[in-house]
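The other protein chains are all here in position, but one chain of the complex has been omitted.
Labels run A, B and C following the written order; every chain starts at residue 1.
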C-alpha cells in the first residue's frame, strides 16, 4: 500500500451510532409491548368497575410476581442460547425440602436457607449435564423436570407438609407498606439486579456474545461453559426464591405445587421480546411482559372468564405480537413491489 | 489433449445475463451487470471481495431472485423461481461453501432432489448407487457411494460436490473458488476435469482469487468492481497487471513489504506438545518481532495445533514457556491473559460474533480494561473501538452496526482489531488472507510487517507459498501432525517447502531423478 | 346493584358432578329471588388455579364464596383474605382447614361414606375376596378421609382383603391404566372400589376391555348418567352417590344464611337450608347433608337423565 493514493494516516471516519437513541427506543419491542400493556390497562378499567382499586391491583400482582422472578433469570439463560424447563419442578423439590426441614424443627431463616440451597443445587445439577457433559439443555431439563418432581413425590407421596411458622408467611403474604407486598418488593429488587447484570456488566455482555455465537465467544476468551453454568445456578436460585414465596403464600407443600409453571415462565420471557433462539432480549421487556400477562389474567378473571379461555388470549398474544410486525412488513413489501 | 477452443467471436453464448441488479437491505450487491458464458470456454469472473461474484452465482442457480435485468439461455429470456428451475435449465454449480449433508451417504448427497425413481414413485436406491459409483469412478474419487459423508475429509467432500454438479446433465457448470480447499494434487485433477468439460462443449464459469490459475485455465474474463460491470474480454488479450488494475481500480504493488529481519529475545517456547490423534512432538520457539510461518498441505494439523496453543483443545503432553516461565493454558481466556491471541481461519463461525455490534466485538476480550469493577463503560468502549477501527481502516457505516453486515474482509479486520486491542505479545494468524482479494491482501501483509516491527511476535499459518516465503523470517513445515522441517534464509524455496510438506525426502527425489 | 352474589367455586370446570351442583345452586337462587350465582373454577384441579379464581372473586367483592377445594391447606391464606374483606366463606364437598372457612358442608358423613363403599363391594362377595382401591389424586382431601374411614371399619368384613391402593389422578386415561394394572398384578381381584366419579367410569371401561365382566365388580362413588353403561354391561353391580343437585342447593342456602341473615357458624348451631332441612354443626363447624344413595339396575333408568 506504499503507493496508495491516500496517506495511511487519514483513515476514514466511522461514526459511533447509526441512529439516535430516541429513534432506537421508539422502534423497540419494549415500546410496542408497553403500548399493548397500556391498552390492556385501559380496556380493563372500562370493562370492570372493580379494576381500578389499589387492593385489587395489589392482589393481582400475585398472579405474576413469582413467575417473573424466575423469568428474569430464565431470560438470561435463553439469551445465552439455553433453556431450563425444570424450574417448576425445582420449586416442588425446594418446597419439599423446606417441608422436610420443618419436620426437623427448622425455623424461618433455616427454611429460607434450605429453599435457596436446594434451588442452587438443582441449578448446579442441570448446569453439570449441560456444560460439563455437553448435552442439549432442552432435553436435560425435560429429564430433570420429571426427576426433581419425581423425588418430591417419592418423599411426600400423598402427604403434605403443613404448619409453617407464622413468621414464614411474611414472604408470600406480607405487606411492606399499604398495598405493597413483600413479593412486589422482591420482584422490583430482582428486576433491578438482573437488569443491571444483563445490561451494565461484563457478565451480561458475555451472555449476549455467547447467545449470538458461542464458538466465537469461546475464541474471544470468554469462559463460555462457566458463564452458562452460572446462569443455570441463577435460574435454580430464583426457582428457590419463588419456592420460598409460593410455599409461604400457600402455607403448605404438596408435590404437585407449581405444576406447569415452566411454560408460563417461558411464555413471559418470549413475550418480553427475548429471542428463543438466543442472542437478544432485554429485562425491561420481560418486566412489561410480566405486567401484560398479569393484567390479562386479572382483567379476564374479573369477568369470571375461565383460566383456560384466558390462555387463548395469552397464546394469541404470544404468536400475534411476533407475527403482526412480520405480516405488516410482508404486506408493505408486497405493496411496494 | 485439449482441443483448441473455438474462439470465433461470432459464437453465441449459452447464458447471457444483462442489466442484472440485486439489492440487499443497505447493500447494492449488483448494479446493471452483464455476463456471457460461451460453450466450450472457461470464463473467469474476477473481482475484489464483495464485488458480487457469489451473488451472481446464486442468481444464476435460482437461489436469489433478481431485482431487475434479464437472463437469456440460448437467446430465450428465462426466470428462475427456485433452484430447481435453474437445474432444469441445465445450470449446475459447485458453491463457495460446501453445501452437503453429513448424515446422508455419498450417493444420496449426489442425487438428493433428483434421485432415480421406481415405478411406484419411490427412490430407486440400487440404481442411485450404481449411477453414483459410475460418477465417482469418472472423477477418480477414492471412496465409494455408500460411505457416510461425515467420514470424508474436506477435499473428498469437495469431490462429492463436484460429482453432484456432474450428476445433472448440465450445459453450464459454475465453480465458485473450487480450489480454495484443495491440495496441490487435487487441484491438478480439477484442472483436468475442467478440460474434459470444456471438450464436451459445456460453458464454465470459474471464480478465483488466484491469478496463476486464472491465466492457466480461463479463456475469457469478466471483471466486477463494487457490484458493477467493469469489462470483459479474452484472457489471451490481457496482461495480469492490467487485469488487476481493472479489478481494483488502481495498480497494486504485489511486492511483499521489505522488513528488517532483526528479532529480539525469545518470547514463546513450545516443548513436546502432543495430542492423541491430531499432532505430536511439536517443539519450536518464537522471538520478539519475528514472523514465523507455518506451512503445510491442508489437513496437516496446523490449525489443530494452534488451537491447542490457544487453549481450545487440550494437548495430552507438553509445556509452553512464555518469557521463560512455564505457563499452563487451559482455555482461550488463559491464553489471552498471557498475551497469546488467535485469529481463526473460519471467520464466520469462530471469528466475529455476528449479531453483536462492531464496537462490542472489538472490546469483547478487553472488557477488563474498559470496564470498572465489572460494570460496563460505554464511552470507554467506543473510544477503544474507534482507535482500532481507524488503525485498520475499517469500512463501516457506524460502530454500532451489526458486524454481520460487513463484507468478509472487513469482518476480518474487526477480528484483528479485537485482538490488537488486548495488546498481545504473540498473535497467531490462521490463513489471514484466505479468500481475501488482492488489494486487501497487500494491506494485510503490510500490516503484519508493521506489527512485527512494533515488537509483536507473529505466527502466520498459510498454505500459499509466495506469502510464506515473502513474509516469514522462519518457516516451520508440518506434515501429518508433525514438524517436518524448520527452514530459514536460503532454504526458503518453493521446491523445498513442497518437498517437506508432501514428504518427499531428498534421497527419494534423487532416485526419481 | 342489590343482587346478592354468591360464587360457587368448584375443583375444575366441566365435571358432570359440579355441573349438577351448579344446577342446584341456580335452583336455590331462584327460590331466594335476589341471588346471582357465579359458577367458576379453574380448568385443572390445582390449588394455584383456585387461588387465582379466589383473588378475582375478592376483587369483585362478591358476598359469599362456597368452594369445593383442591387442597385443604393451600387455599387457607387466600380464603382468609376473603374473610378479612368481609366475604362469607364456606366449603362444601371437599373441605378446607377450619381456619380458612366459616363452615364446611359434607355431602354425607365421612364414616357413612367409608362404610358404604366397602359394603357395596362386600354385598356382592358373600365368600369374601380381594378388593383394590382406585382413588383420585394423592392430595384429594375427601377421598383420603373416606379411605381412612373405610379402613377403620374393615374389621367388620374379615373375609375381605384390600390388596392395593392406586391413584388415577382423576384423569380418565391414568385411571384406566391403573385399573388395568390392578387386574394384571392381582389376577384374583374381585372388586375395584373407586370413590371418585372419574375413576369409577374408567375402571368400568377397563374391566369391560379386559373381558372381566362378572369377575371384577366395579363400585364406589359415581354419577348415574356416567355409570348407566357400566350397570347395563354388568361391569358394575351397584354404586352410590349423594345428590349433587342437593349439594349445590344446600351450599348456596348456607352461604346466603351466613352472609345475609346474620347467622353465626358456631359448634352446635343448626342452620336452615331450604328444602333440605337444617345443618347441624359439630365441634369443627362441619355438618353432613344426607346419606349416600345407592344406584343399581333397578333405579338407574330413572336417574341417569337427571345428573
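The criterion applied here is as follows: contacts are C-beta pairs under 8 Å (C-beta built on N, C-alpha and C of every residue); 3 or more make two chains touch, one makes a residue touch a chain.
As a working rule, contacts and distances are computed from a predicted model.
Note on the omitted subunit: UniProt lists it as "D-allose transport system permease protein AlsC", one of the names in "ABC transporter", "D-allose transport system permease protein AlsC", "Quinol oxidase subunit 3" or "Acyl-CoA dehydrogenase family protein". In the entire assembly, the chain absent from the figure touches the shown chains A, B, C.
Only one residue in the set C:173, C:188 or C:270 touches the chain that does not appear here, and it is C:173. Screening A:108, A:144, A:181 or A:297 against the full complex identifies A:144 as the residue touching the chain left out. The chain that is not drawn here is touched, among residues C:120, C:202 or C:240, by C:202. Remark: the omitted chain is touched by one listed residue; of C:150, C:182 or C:288 this is C:182. Where subunit A meets the chain that is not shown, the touching residues are 129, 133-136, 138-140, 142-151, 153-154, 156-157, 255, 260, 263, 266-267, 270, 275-277, 306, 308-309, 311-312, 314-316, 318-319, 322-323, 326-327, 330. Subunit B residues in contact with the hidden partner, per the touch definition given at the top, are 61-63, 82-84, 87, 95, 97-104, 108, 112-113, 115, 121-123, 125, 146, 148, 153, 164, 275-280, 299-301, 304, 480-482.
One chain is missing from the display, and on subunit C it is touched by residues 12-16, 19, 43-44, 138, 166-167, 171-173, 176-178, 180-182, 184-185, 187, 201-202, 205, 209, 225-226, 228-229, 304.
Throughout what follows, only the chains that are shown with their structure count from here on.
Arrangement of the chains shown, judged by which pairs touch: a linear chain-to-chain path with two open ends. Taking the mean of each chain's C-alpha atoms, the chain whose centre lies closest to the overall C-alpha mean is A.
A separation of 74 Å divides the Cα centre of subunit B from that of subunit C. Averaged C-alpha coordinates put the centre of subunit A at 43 Å from the centre of subunit B. Counting partner chains per residue, subunit C has no residue touching two or more of them.
Within the complex formed with subunit B, the subunit A residues making contact are 1-5, 8, 11-18, 196, 200-205, 208-209, 211-213, 215-223, 279-280. Those residues of subunit C that touch subunit A in the complex are listed here as 13, 38, 40-44, 46-49, 51-53, 55-56, 58-61, 71-74, 76-77, 81, 85, 137-139, 144, 167.
Those residues of subunit A lying in contact with subunit C across their complex are 48, 50-51, 53, 55-56, 59-60, 62-63, 153, 157-160, 162, 169, 172-173, 249-252, 254-260, 297-298, 301-302, 304, 306-308.
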